[in-house]
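For chain A:
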Amino acid sequence: MSLDPEVVRVLAFLVGVIAFAALNAAYLVWLERKEAGHIQRRIGPKEVGPFGLLQPLADGAKLMTKQLIVPDGVDPVLFKIAPIMVMVPAIMSFVTIPFSDTLVARNIDIGLLVIFAFASVNVLGLLLGAWGSRNKYAIISAARVVSQNVAYEIPMLVTVVTLVMITGTMNLHEIVMSQQGGFWNWNILRLNASPLMPISFLIFFVCMLAETNRAPFDMAEAESELIAGAFTEYPGMGFGVFFMGEYANIVIGACLATILFLGGWQCPFGLYPGVHWFLIKIYAIIFTVIWIRWTFPRTTFYSLLNLSWKILIPISFFNLILTSAMLKVF
Partner candidate 1 sequence: MIDYFKEIISGTWSLFVGMAITIRYFFQPVVTVQYPHETLPMPPRFRGHIDLVKDEESGQSKCIVCGMCQKACPSGCITLAGEKPEGGKGKVLTKYILDFTKCSLCGLCVESCKPEAIAFSRDYNLAGLNRNDYVFDLIKRMEERN
Partner candidate 2 sequence: MKLAAIKQALAAISPLAIEQTEYAGKGFVLDVKVAADQVVEAAIVLDKEDFFIEAVTGVDWLGEKEALKKEAEKQAAAAAAAKAKAAAEAAEAAGEEAPAAPAPAPAPASVPSEDVAPLIDDLEVVYDFNRYDQLCRVVIRTRVPRDNPEVPTISKVYPGANWHERETHDFFGIKFIGHPDLSPLLLPEDADYHPLLKDFTV
């Protein structure tokens, strides 16, 4: 009895996706520390391995060996489940991401929706973890996470809807294919569809930062206010898994930005498209995300909501209307 090739394919991709997510989570920590170091004119990790490249392993080993303390008074089940609820949906989202023309775990028609659906589960995980740890800082953080995610989901979805209107599909593969040939065909520069395209990329990027709780919108774990926010009570690997979930979400966000606006695996000059371009683009975006974190102070909660409700939402709606008008006219 031989294995069904379809099963092998699914399993291989599952392993690949998990490995990709885990490796990214580990090495983005390294990248973050290294980049922060150089921005601040220091070196960053350097002791473990060349350029500190083995540092994530050392960190992981350290986190693993830490005692898993379940503090008194917490809800033990929720406390343990919450990190997994953050991590698993993030990994699931990778399933539909087309890394190149052929390299995709599963190409489905509504791939875009898959990512948003799983991203919304992430909030639930954070919320359960925060509530489960029965810590006042964590609960404040949870309240912030929810209102922040609700506020930023709107402009993000509106922007994405604009894009779906332009490309006419929710299939990530087809969205990339529609941006074929040179960077002037990428959605970010598709000015004939809507002159506000670069701005809507900015909106998307800002929303992505907010949805992934990255600085300057890291209200959830504002360390100078809420210590570690929702993760305050988490020891060792519980914290580590949360952390990996966060980084996996950043990778998803970068992938989405690349696919939607930057032409996915397409080369800027129409030559040699492939997975390398995709990786270059997502790491450029991740680099920018980290760069932003180490440049700016944190916003406050209300100015964050103001930004969303007073600036991003009106502009994205205006863009939606403008785009639909232009689609109708031209």
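In picking the candidates, the idea was that all candidates are chains of the complex that A comes from, given by their letters.
As a working rule, a residue touches a chain if its C-beta (ideal position, glycine included) is under 8 Å from a C-beta of that chain, and two chains touch if they have at least 3 such contacts; residues count from 1.
Note that the coordinates shown come from a computational prediction; the quantities given were computed from them, not determined experimentally.
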Touch-positive candidate for chain A in this complex, from 1 or 2: 1
Residue ranges of chain A touching candidate 1 (in the complex, touch as defined): 35, 37-43, 46, 202, 291-292, 294-296, 311
